[in-house]
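Quick one: the structure is below, questions incoming.
All protein chains of the complex are present and in place, except for one that has been dropped.
Moving on, here comes chain A:
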Amino acid sequence: MLLPRIWAPARIAASTSSVSIVPCSRVLDTLRVARGSAASPTLSFARHASHQSQGRANGAKQGPGKRLGAKKTGGQYVIPGNIIFKQRGTDWFAGENCKMGRDHCVYAVESGYVRYYRDPMKHPKRQYIGIVFDKSETLPYPPNAARRRKLNMLAVRRDPEPATLEGQVVVGDLQVGDGTGSVTSIRETIRDDHVLRGKKGYAFREANWSIGRAGERSDVQVKKFVPGDRWTAWQRSKARKDANAEKRKLRNAQKASKPKRKR
């Protein structure tokens, strides 16, 4: 704050002690001055050194809100992955069937109903968020009770391996032949390379590696590349350029024939 400097009244009074002719318009002024400078002090502002009024000194102002807090209420049905509570730090801890993310958000790991609870046996002061499978259940579970857990899996019968040979089953380390032990009874399985094959529910397609080896099965003859043979290289380059020019001509012809759309 710039403080005004107020001049001492005594000096002014002294300066006007000598009688002088004063024009009538100035009488009041003179009187004012003679009375003293208490009525109208002359202010002079002095500038002090600048300080940190700009910048961080007054603290961070309010930024946009981060939408923290509860995302699922108690008793609400959630599936694995649903975030239940977003927080800074750990107001709430992850309890039964819940986990805590890297930003301390509590999320569900099982499908079930959300429960907010305290468990003094686990920790005297903390509060937890847990998931129960039944709407009638409450947390915390009784101490030393067997855990309640879900399988979350389906039993599916696999297709038997395509490499079966006349009813002989090759299972892991156990190879069941026709029992004679003769050379022909246990045979190596025949592999049919480019047969269409696929899992149930997927499209029948050739295996990728089989596609990659299509060249071996075809009749295409490929000349061996001879480095330094400019004549062959020029021939191939010319052939490629001619083919591209043909394609371009065809494309342009098609474009010309197509009616242009009005915008």
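In this text, a contact is a pair of C-beta atoms (placed from the backbone, for glycine too) under 8 Å apart; a residue touches a chain by one contact, two chains touch by 3 or more; residues count from 1.
Just so we're on the same page, contacts and distances are computed from a predicted model.
Chain not shown in the complex: UniProt lists it as "Large ribosomal subunit protein mL38", one of "Thioredoxin-like protein 4B", "NADH dehydrogenase [ubiquinone] 1 subunit C1, mitochondrial", "Elongator complex protein 5" or "Large ribosomal subunit protein mL38". Interface note for the absent chain: among A:L151, A:A203 or A:A256, the touching residue is A:L151. Taking the complete complex into account, residues 77-80, 82, 111, 144-147, 149-158, 160, 171-174 of chain A touch the chain not shown.
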